[in-house]
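Structure in structure tokens, see below.
With one protein chain held back, the other chains of the complex are shown just where they sit.
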Amino acid sequence: MMRAFAMLKIGETGWIDAPKPVAGAYDAILEPLALAPCTSDIHTVYEGALGERCNLILGHEAVGRVVEVGSEVKDFKPGDRVIVPAITPNWRTVEIQNGVPASHSEGALTGWKFSNTKDGVFADYFHVNDADMNLALLPDGMSLEEAAMLPDMATTGIHGAELADIQIGSTVVVIGIGPVGLMAVCGARLRGAARILAVGSRKKCAELALEYGATEIINYKNGDIVKQVLTATHGLGADSVIISGGPSEVLAQAVDMTKPGGTIGNVNYYGEGDILPVPRLGWACGMGHKSIHGGLTPGGRARMERMVALVQTGRINPGKMVTHTFNGLDKLPEALEMMHHKSPDVIKPVVLV
Amino acid sequence: MMRAFAMLKIGETGWIDAPKPVAGAYDAILEPLALAPCTSDIHTVYEGALGERCNLILGHEAVGRVVEVGSEVKDFKPGDRVIVPAITPNWRTVEIQNGVPASHSEGALTGWKFSNTKDGVFADYFHVNDADMNLALLPDGMSLEEAAMLPDMATTGIHGAELADIQIGSTVVVIGIGPVGLMAVCGARLRGAARILAVGSRKKCAELALEYGATEIINYKNGDIVKQVLTATHGLGADSVIISGGPSEVLAQAVDMTKPGGTIGNVNYYGEGDILPVPRLGWACGMGHKSIHGGLTPGGRARMERMVALVQTGRINPGKMVTHTFNGLDKLPEALEMMHHKSPDVIKPVVLV
Amino acid sequence: MMRAFAMLKIGETGWIDAPKPVAGAYDAILEPLALAPCTSDIHTVYEGALGERCNLILGHEAVGRVVEVGSEVKDFKPGDRVIVPAITPNWRTVEIQNGVPASHSEGALTGWKFSNTKDGVFADYFHVNDADMNLALLPDGMSLEEAAMLPDMATTGIHGAELADIQIGSTVVVIGIGPVGLMAVCGARLRGAARILAVGSRKKCAELALEYGATEIINYKNGDIVKQVLTATHGLGADSVIISGGPSEVLAQAVDMTKPGGTIGNVNYYGEGDILPVPRLGWACGMGHKSIHGGLTPGGRARMERMVALVQTGRINPGKMVTHTFNGLDKLPEALEMMHHKSPDVIKPVVLV
Partner (left out) sequence: MMRAFAMLKIGETGWIDAPKPVAGAYDAILEPLALAPCTSDIHTVYEGALGERCNLILGHEAVGRVVEVGSEVKDFKPGDRVIVPAITPNWRTVEIQNGVPASHSEGALTGWKFSNTKDGVFADYFHVNDADMNLALLPDGMSLEEAAMLPDMATTGIHGAELADIQIGSTVVVIGIGPVGLMAVCGARLRGAARILAVGSRKKCAELALEYGATEIINYKNGDIVKQVLTATHGLGADSVIISGGPSEVLAQAVDMTKPGGTIGNVNYYGEGDILPVPRLGWACGMGHKSIHGGLTPGGRARMERMVALVQTGRINPGKMVTHTFNGLDKLPEALEMMHHKSPDVIKPVVLV
């Protein structure tokens, strides 16, 4: 048996004893080196966004050490220090052959397994399916804190920029500058945006957004953000908009502030409501060529290796988002609570184990 | 002065006397040879979809004869028989350089001028801006009825297929099989779809859809179309969905029936309501990689020349949609009324002048 | 032991006895129902295009019956009649995650295994790696002859059209109208080409090209094909060119006949020479935006299922290419010889077993 921090039921968390996971032929068992709680964990536990779950081990952001591998694993061995993507798809499906992104290789969102359809990483040990395809080596010299930003924050934020189809020299809006949004700012810069208008109100986040490449901050407390963007773009609107936070109405705002021919890239996880509104007039009655993309980040090994390469070459510095560090698995509840009741000075906490 | 058939105000049409239009240096004046009323005209007049208009000459689907050209027109001369696209953009704008589709070259939908922001084609004479860029020669041997399907119906329906990003061998749903939807069926076939599920209930349209390449008809009278599509696709959903008709709720249905990684292409003109609903769960909480595209058809000369080439090489046979032919400008009110109160045997009327 | 028809060494073929193949956990063993020799087999044997090979079993185009499956195969069982793609990649590699086409998942061309890096299908039995990912059910009612055109001819020819980035209403040239080129004509039509200029000289092929959708035949015996294409396109050149046959110089011709902004899609297997020439002036000194793509067809199950769907919906009729049918494995040498010394009435032979 092992110790794990779990969602006991909607609204309640706690420590449980759980059986140590077992590796199949292609799998690996890991122990955590660094863990990070995610706003998604908050949605899952306190909003019941995934529905009722009983004793589901939480967590999907981890750096770990391999302790066991299955008989068919070739590239990893016990002792290896690795980065574990939040999204660990089954890479061998006919739907992938058909062009469906691997994140949905067995149905929508099926690549997201940790703390969703199987136990998460907040435990003494956790299981990774298809280790050769879903793990990446932690390079020497990369800090655990920085590495812990790659499994979800970095790849998700950057995917927002990929979805937004940014062209060189474009004007891009990033709505929401929590850790995913901050990485979306980096992503927009990585794709060649010139102006980046970051929408947020928290001072610490705004400062880091500017450091990461935002050229202007739009604060919703100063009025309608659509109007602010239109004013800043001489009425034309933005070429691309990345949605990395906000309630369902944010989709309507994004469409309204995008120019004809522009693109909206959504990586926001909408937790509530039946519908997300597209404004009929803002979408030019259906005919404005404002493309709407939204997707779960790519997962798997190659994606993590690319994130690693971006850090190693200095293209991104996600470690700057880590505002708080804890030591010891015991601190997981405290770190999670920090994401629950975000004080102004919190961007992202990490628990070192 | 000339005679023209106009929208007098919302809900009312009638003949008016209007000044004969004048050609600028790059423009042309035409007299109509064949005219077709469009459902959009019905929206404009009876639903006030464009807002109040007073004495606006109706009509944007025309084949005509050039009667006058401006001093800078090089490729057309009086007497030329030409096809006139419904969309006649200003082709010389910085926004086009920026990658904005020409249909929106001076703002959303600005390429749509006829019977919208300037007088339409239901008149003794009408004006075409930038003739060299916005007219295409009517080839010998093409019937006027067939040619009259190209300015809007053919190009718009086919654009639906373009927006839906169809891959070879895909399963495609076409929602709505009026004349635009029928051409969307042709478009799906032109892009390589294997299965084409056409959603409609009118027998005459369904028959032509099958002739044009639909492999199955989905009738909403037989139950929820989303369920029907999911059943027909073993629960996977369609690779691509083209929306070519329906109220705002059709967008939600389209998303629900699209598989992760699939694409929705909308050419439907939504005339009512504040918002178009994207279903939160059907869109996988924002993360399902179901892309939503919607746009006004490309206009202009090259687009019409491509439509002509498709007819000449037998790739499309849009003339089959012409169920009723009238003779004489006098018949315009009758033809328009036919689009207003569509009887089951009507697909599209044409007025020969 | 089993009987097999093999390349004994460069320039020599013959029957050999070989051990019956063994299935790994994910694999299947099949017996052939229909086999087709390919021009590639001729290259391999008589031109030594792959280098020296000793007792390599030939053949990569097969329809078969499953006789044995490994313990992990889920979707197929002994007795199933299946279509076997010529390209059977390893679908579980990091390179695929990195965006490399599966045909090259373990290095260039590694998806092409049969009669290249492992024994081919011209035998009593043959082995298929990863059966769930690399086999497709033969549907009831599809003839073996037609099905035998799918593993390579149909998918390769159509891939030429995919590579050539054809837009609706385009003018497309297909160079070479052997069986791959004929399917490239179908592919060009499937992607929406209007004019299709098919380059070839054999009467039987030209007739079928016209039936498949070519609008004009260009015969190199009538002069320089570049000049003929330029004349036919008023000096502009083609929008897209598919190369499906010819010596290395054909690449230069293709570039010369493509317009700026156009695309060349190559599925031709170049067997000789050190270099393929791109004409400096025809390529506008490197700056003409004439894109050059070339690739091995996608393989695997989903691809074959899409080919099946195209046949079932009547989009393609590849069975018309089968000009000669043989009965019995014994006839393989005769069928191969027919591809070696193509008489004017041969397009493609099939051996039914």
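General remarks:
Order of writing sets the labels: A, B and C. Residues in every chain begin at 1.
Rule of thumb we're sticking to: contacts are C-beta pairs under 8 Å (C-beta built on N, C-alpha and C of every residue); 3 or more make two chains touch, one makes a residue touch a chain.
The structure presented is a predicted model; accordingly, all values stated were derived computationally and were not measured.
Only one of C:Q167, C:S201, C:N219 or C:N317 touches the chain withheld from this view, namely C:Q167. When the omitted chain is restored, the residue from B:I42, B:A62, B:M133 or B:L182 that touches it is B:M133.
Of the listed residues C:A4, C:V66, C:A209 or C:V267, the one in contact with the hidden chain in the full complex is C:V267. Residue-level contact of subunit B with the missing chain is found at 91-92, 94-98, 102, 130, 132-133, 300-303, 305. In the full complex, subunit A touches the hidden chain at residues 158, 161-162, 168-171, 187, 189-196, 215, 305-307, 309-310, 312-313, 315. If you put the missing chain back, the residues of subunit C touching it would be 49, 95, 98-101, 103-104, 107-109, 167, 236, 239, 243, 248, 251-252, 259-261, 266-281, 283-296.
Simple rule for what comes next: only the chains that are shown with their structure count from here on.
A rotation of 180° superposes the C-alpha trace of subunit B on that of subunit C, rounded to the nearest 5.
Centre-to-centre, using mean CA coordinates, subunit A is 42 Å away from subunit C. Multi-chain contact residues of subunit B (touching two or more other chains): none found.
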